[in-house]
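Of the protein chains in this complex, all but one are displayed in their positions.
Going in written order, the chains are labelled A and B, and every chain counts its residues from 1.
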Amino acid sequence: MIGFNYSLGLESYGRTLPPDWPGGFWWHWLVFTVIILAFVMTVLLGFVWFERRALGRMQARLGPNRVGPFGLLQPVADALKVLIKEDIVPTQADKIVHWLAPVVTLVPVLMIFAVVPFQDGALLVDLNIGLLYVVAVSAVPILGIFMAGWASNNKYTLIAAMRDVASVISYEIPVVLSLAGVVLIAGSLSLNQIVLTQNTPLILLQPLGFLIFFIGGLAEINRTPFDLLEADSELTAGFHTEYSGMKFALFYLAEYAEALALSALIATFFLSGWRGPFLPPWLWFLLKIVAMFFVIIWMRATLPRIRIDQLMALAWKFLFPLALLNIVVTAIEVLVWPEALPWGLIPVNIVVAGILVLFLSKKFTLGWGRIEV
Amino acid sequence: MKFEHYGIGIAKGLTVTLRHLFRHPVTVQYPDQRLHTSRRIRGNELVWNEEKCTGCATCAQVCHIGAINIVTSPSQATNTYTVEKYEVDTGYCIMCGLCVEACPFKALYMGYDYERAKYRSGDLVQTKEMMMTTPEKHISGYFYPELATRLPMQTLLLEKVKEDE
Partner (left out) sequence: MVIKTEPIILNIGPAHPSTHGVFRMRTTLDGEVIVEMEPIFGYLHRSIEKLAEERTYTGFIPLTDRLDYLAAMSNNLAYCLTVEKLAGIPVPERAEYIRVIIAELQRIASHLIAVGAFLQDCGAFMTPFLYMIREREKILDLFEMVSGQRLTYNYMRFGGLSQDIPEEFLPALRKFVDQMPSYIDEYDQLLAENEILLARTKGIGILSREMALNTSASGPVLRASGVEWDIRHADPYSIYPRFEFEIPTGMVGDCYDRYWIRIQEMRQSVRIIKQAMKQLPPGPVRSTVPWLIHPPVGEAYAHVEAPKGELGFYLVSDNSIAPYRCHIRGPSLINLTALRDMVVGWKIADAIVIFGSIDICMGEVDR
């Protein structure tokens, strides 16, 4: 099979820890937390640069290239600029909620990285309900966005925040159901186990699940084609209109951190995480994350955005039945043909996915028409 | 409305964007790289030839903005007008070129340079001395094709994109 024997020996270290860890070794926990946060922040800044350059090249122009070689220090310049700006709070705003909103948006996204495996056993904590933890934690940032929209005392931000809440809640369901297909094949909720059982990447075995997770994930992180929250051709800047200075920087970082989290999760669930020949595993993981992020940027460069009622129709009428049918088909496969032939299941799955998508897309209508007033 | 194309349209659009990733970008990085402007550019100043000018003030009459200011006095010795004050308010002028076309003695030209920013708006008024033709001043070929042939050819985006693809 694809070799996974290269490791830093961390799993043997993990097995010699005392059973009340991290109670006695709190400073190990601190060191690893700092390492993971540093990694996430660095890759985040790199993503800001990568997006601007790649988006520029796809639009027949150069990206930023003045600040440092190839513009690599551009995110640093952005961070400095944002730090020295004045922090404006509207007078009628709810001060505590206004202050807490960016924090509530950013921190849970960083918490997702506690369970993402960078290597075999190289996680902060190997929860055996890792997937449930990820789903639970990733539902909290939307609360922060709503707090931001409410506390700004502004009609536009309230409309934008309400749209956002409605859309994220609708897309949670197909996303979670598509992950149920992954769990059925992998047999465990722990992310490390999911990667270990992926001798063939699950994108081949679960094409429909990948599609649903990808589209649903894009909707959750409010990227094009679902970025009607920050659509600056509609309600100026959406929920973060009234934010400036460091709080705005936290929202901005939260958006990219969510994109990074989505890329990391897709790499873990569907692209078999850190596994791969010849190169060290963490490098494979990084490459897969960058490839997924490139696909996200590619979508942003090409597609127009869809309307809010079309967004909801897509979630409830298209993705939700697809996710249910996906679970049914996967369950039938796991029960009737247990993994004796993973290679035989791949074409079956792809054909079933194609048929379902074609069939369902013929059947449903997208959004309302004109309403008589 | 029904879905009709099953995602093929999106895939086609994605290939176009991907193809652009491998093409050379069309950006010109000013001020390191500059383009040659057109030979007939109606640049940011007026250039005045004192020998040919007779002080008839046709240019001031034709200027519909009123940006040209001429004061002349008759000189008995040579039986001509001497031009005492000839001012153009470059901040007011819209560079339409009607004065250049109207001059019957071909004494007025449009400038070729376009980088003439000043720090104060009062500095934009061109007085008589600033307007005279000197060897350093570049004259554009607007309305005078024989002057245009002396200037470099215009860089066209058509040429640039053709050779880089």
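Quick notes on this one:
Here is the rule we go by: a contact is a pair of C-beta atoms (placed from the backbone, for glycine too) under 8 Å apart; a residue touches a chain by one contact, two chains touch by 3 or more.
Keep in mind it's a predicted model, so treat the numbers as computed, not measured.
Of the options B:V62, B:V83 or B:V125, the residue whose C-beta touches the omitted chain is B:V62.
Residue positions on chain B in contact with the hidden chain: 1, 3-5, 7-10, 12-13, 15-17, 20, 26, 37-42, 62-64, 94-98, 101-102, 110, 140, 142-143, 145, 148, 153-154, 156-158, 161-162, in rising order. The chain not displayed touches chain A at residues 58-61, 155, 224-225, 227-228, 231-236, 300-310, 366-367, 369-373.
As a convention for this text, only the chains that are shown with their structure count from here on.
Centre-to-centre, using mean CA coordinates, chain A is 52 Å away from chain B.
Within the complex, the chain B residues that touch chain A are 1-3, 6-7, 10, 13-14, 16-18, 20-21, 23, 25-27, 29.
Against chain B, in their complex, chain A makes its touches with residues 54, 56-62, 298-299, 301-303, 357-358, 361-362, 364-367.
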